[in-house]
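Remarks on the structure that follows.
Apart from one protein chain that is not included, each protein chain of the complex appears where it belongs.
The block that comes next holds subunit A.
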């Protein structure tokens, strides 16, 4: 005996009967069922994320490999791309625009700044699309969505590692000595990575909710690039500006991480004050942790698209 159940009534009788007309919510509670798609509590979420750590790394590796799969030179492009970028920046900013005022080793200065900024820039760009472009995957499988922006930032980290080899070669080629100071690059990059992960989670959520972000992001990033002292020395550029202008320019996280890397690699570069390191740590933790919390708060909504 089939029954034509009305949409809003509990079907009674037949195989779907549920022993007496108790409300469905109560029935669910009685059998310890949980609400589907509810956002997990923070500790549970972190635990799930930790459990998927192999997925995060495997996904990043797979994406790196796949992005060069159709090019004939394959992963050689991972080295060629930063090399060609460095050549173009030098041509435009070093030889044509001559923006090397107040800088001793302009090539090392410029290439370091550009590579460090590119790390954050590409992490933000990939983060913006990390949810919206992976909707089929999100709608197919269940996993903590934070895996995606983290994974895409790791892709950029892998690219950065190769860029850093190129960078070190260029810097050595400009006559800089190899010193123990170079080791400072590691903590600097680690902090920048934390900052990038947080930032890419922030833009991932915004990009998932506001589809226009993808179009807007390149402009925001270009503006950020121009104020971050990549092509010019902020200290030299802002020497006549009011204190608060210089303070804002120097506290900019991109400028902070760039300065740390230059301090590590370029001997003639003025040593950064201690508070720059404090800023680097501060940005990494505030944006890293804040971005994670911000992303987690919309966890259950990412499938919507």
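What we mean here is this: a contact is a pair of C-beta atoms (placed from the backbone, for glycine too) under 8 Å apart; a residue touches a chain by one contact, two chains touch by 3 or more; residues count from 1.
The rule is simple: contacts and distances are computed from a predicted model.
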Inset, instruction - Assign the chain not included in the display its UniProt protein name, restricting the answer to "Response regulator receiver domain-containing protein", "Cation:proton antiporter", "Assimilatory nitrite reductase (NAD(P)H) large subunit" or "ABC transporter ATP-binding protein". - result: "ABC transporter ATP-binding protein"
Legend entry - Touch criterion as defined above, residue of A:179, A:211 or A:297 at the omitted chain: A:211
Legend entry - Chain not shown: contacting residue from A:44, A:58, A:169 or A:270: A:58
Legend entry - For subunit A, residues in touch with the removed chain: 1-11, 14-16, 18, 24-25, 27-29, 31-38, 48, 51-52, 54-55, 58-59, 62, 65-66, 69-70, 136-143, 147, 211, 300-301, 303-304
